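Can you read through this structure? Questions will come right after.
One protein chain is absent from this view; the other protein chains keep their places.
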Amino acid sequence: MSGLAILGQNVFSGIAIGGVYALLALGIALIYRSTNVTNFAQGDITMLGAYALYILLEQLGLPYPIAFLLAIVVMGIFGWLFQRFVYYPLRNRSFLPVIIATIGAGILFQNVALVVFGSIPRKVNPVFASGGFTVGGVYFDLQYIVILVVTAALFVFQYLFFEHTSLGKKMQATAQDKTMAQLLGIPVALMIAFTFIYSTILGAIGGMLVAPIYFVTNRMGSTLGLKAFAACICGGFGDVRGALIGGIAIGLIEALGAAYIAPVYKDAFPFLLLLVFLLVRPQGIFGEKVSEKA
Amino acid sequence: MMLEMKGVSASYDAVQAIRDVSLEVNEGEIVCLIGANGAGKSTTLKVISGLLRPNAGEVIFEGKQIQKTKPEEIVRLGISHVPEGRRVLPGLTVRENLELGASVRKGLSKADLNKEIEHQYELFPDLGRLRNALGWTLSGGQQQMLGIARGLMARPKMLMMDEPSLGLAPIIVKQVLETTKRISKEFGTTVLLVEQNASMALSISNRGYVMETGRITMSGTSKELLSNPQVNEAYLGGRSRKLKG
Partner (left out) sequence: MKKRVFACILAAAMLFCLAACGGGSTETTSPATDAPSTDTPASDSDVIKIGHIVHMTGSAVESGGYEKNGAELAVEEINAAGGVNGKQLVLVQEDGKSTNQGSVAAFQKLLEDDEIVAVIGPSPSTQFAAMIPTIDEAGIPVATGGTNYSLTHSDCPWVFRFRPHDGFSAQAMVRYAVDELGATKIAVLHGSDSFGVGGYDLVAQYLDELYGMEPILDQSFNNDEKDYTAVITNIKESGADCIISYMAMSPDVGMFATQRLQQGLDIPWIGSPSVTAVAGRELAGEALYGVYAVSDFHVDGNEKATAFAAAYEEKFGREPDFYSAWTYDAIYCFAEAFKNAADLEPESIREAILALEDFEGVEGTYNFDENGDGLDAYYIVVNNENNIEVVTKIEGNR
């Protein structure tokens, strides 16, 4: 295997997994922007998304597109319930109680999943049964390609939706100044609910995308979630571009670190990058535009 | 009568902010609320726009009690509140800020929206020039203009402005207040103006109320208040006397 092929293989898998981190990070960023709260349950929401797909696809035997869409609907409803019972009762408190509530919710989700599904990993089939193809010594797994395509599509959707629709702008307004948004007649509580629903769906999609690669276990979300937080901080907390760039940077650094230094330290590289950012540029790559407000 | 407050009291947590406030605003009037910092002027506006729920009293808008209505619904009734500190949405452009101002108006066509935005650009030429700039890049005066223009986009029956002169150079304050007067005439919009700069406020308004430590202590036509020695002493720094003399 040539050196170039090795590099290519690891860059490919790094970017693909980074795409999943980016989706989760985007969900975290959107909630942070609209509520100033960091949702530490995002990783475990990912896990629930993967289980939702597992039930619909493998247990009920629905075709992939239907299972996928249905899982999104179910997780959207779950996102609403999550904000209603975890965020909403604490919305007028400082951010700390809410953050602790999200951590608690995450632990609860993990344990409920353990009770319901047990600890035996569940297998979810990939979108395309045929696996993948090899070009120039680099194996392109179709599931990884699916991850890349879906991630790219969601970020394009994100851009179009937030910049070019009235609802998107109202959600932005809510994120930037809740009081002013109310005075403009924007139903703020509804916008926040939308944000949670959308972020939950993003996390769930991330889980469904990695389910065939990772297998589904009740603990699959914890490392994913932590890396997504690292991606958020490196990219600039609350920044959409930051979530994308940060996610891919984390994916790449762990893939390349594993390949060229040692796989044993794989999980350490992202946090090393995180530490460097916290020390040198705590506001992340893109800083925090919203913090400019008086 | 457009708006009436009857014996309204409100507090932040345990701190009483306004006490037994009663006032009236008639259609087409410019009414100002003057007083020192912390007198309860802004709180009064917050109670009207629904941001703060009063613990006692009634707020009646066009014959309907609104003291328990949510802020987003009060906007729809026709009260537009331009809060203190401008509150321009920092991450949205001037144009997007204006579009959101009109978001309460159902059935407004895209063409009409554009026409009205163009009209705001005529009223505030700076905004037209900076239509694609993000909110936070604007200067203080431009943000104030944007705040007012955005408030007008809702086509309110009543526009409430909180300290539009705060932090602005005197020449811009003058410009802002003149525009306010023009708006009132042109659209027939009722204006409730809160100001620390009493002489400016009284110079453009029909009537005024004076607030002190959460209560209304004086009221009258602007002319009466301008010539009232107490008002003169407390809020006009005795300048009007000199002017008269």
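Every chain is named by a letter (A and B) in the order it is written, and numbering of its residues begins at 1.
FYI, contacts are C-beta pairs under 8 Å (C-beta built on N, C-alpha and C of every residue); 3 or more make two chains touch, one makes a residue touch a chain.
All values reported here derive from a predicted model rather than from experimental measurement.
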Chains still shown that are in contact with the chain withheld from the display: A
Residue in contact with the excluded chain [from A:127, A:145, A:213 or A:272]: A:213
In subunit A, positions touching the absent partner: 1, 6, 9-10, 13, 17, 38, 40, 95-96, 99, 103, 107, 110-111, 114-115, 118-121, 123, 131-132, 134, 139, 141, 210, 213-215, 217, 219, 222-223, 225-226, 229-230, 233, 255, 258-259, 262-264, 266-267, 271, 274, 278, 282-283, 288, 291
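Operating definition for what follows: only the chains that are shown with their structure count from here on.
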Euclidean distance of C-alpha centroids - subunit A vs subunit B, Å: 43
Complex contact set, residues of subunit B against subunit A: 49-51, 70-73, 75-76, 80-81, 83, 85, 87, 89-92, 96, 99-101, 103-104, 136, 150, 154
Sites on subunit A touched by subunit B in the complex: 166, 169-170, 172-173, 175-177, 179-188, 289-290, 292-294
